[in-house]
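Only a single protein chain was left out; the remaining protein chains are all shown in position.
For subunit A:
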């Protein structure tokens, strides 16, 4: 289904984030997902196997309760504490940290909603696990929000709007892809504003690679030799 970000490259790449899972029953044909599996030994993935798959691959399994999910290590509690303390190199953990984190939060919410409904119907009572996952998801969102909107955002905006013409490589190499997009938008707006202050809106576009032809309608409109004449 085509959604707003179907063609968003960073959103697609963010779904490559590997999610730790545990199978709830035997999976046929998927023995190769077991990291400890010797080739050819089995043709199925046994129940209880722990493995990692990308977000895009596990989404349907999660909604149907085929696996138990948990957060990747660099989105876990200890990593979040370091991020909130400002001690972590976020880009080094994941170039699309915020987009991937948001996606993981959505995945966990979908997982808990579907599984809770199924377990209540069937009378299963591992709801403590679900509560734990819901809490983790909420804390992850809080961490993402505080990390994105804190000092990093004010620094990014400050640099984006005030560094027209400067070399910003040193600053931008620490930004995640989402922050770089924001930076680029701000820098483009600042540059356009500077250009407008100098040239206004009345500047002429030089004729370069494409030939601009003006076919005369009456003799009065002929402008011989002056290719830069604007038609008003």
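Please note the rule applied: contacts are C-beta pairs under 8 Å (C-beta built on N, C-alpha and C of every residue); 3 or more make two chains touch, one makes a residue touch a chain; residues count from 1.
Here is the rule we go by: contacts and distances are computed from a predicted model.
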item: Per UniProt, the name of the complex member that is left out, chosen from "phosphoglycolate phosphatase", "Large ribosomal subunit protein uL30m", "GINS complex subunit 1" or "Septin-12 isoform X3"; value: "GINS complex subunit 1"
item: Missing-chain contacts mapped onto subunit A; value: 6-9, 12-13, 16, 23, 25-30, 44, 54, 56-57, 59-61, 64, 66, 196-197, 200-201, 205-217, 221, 231
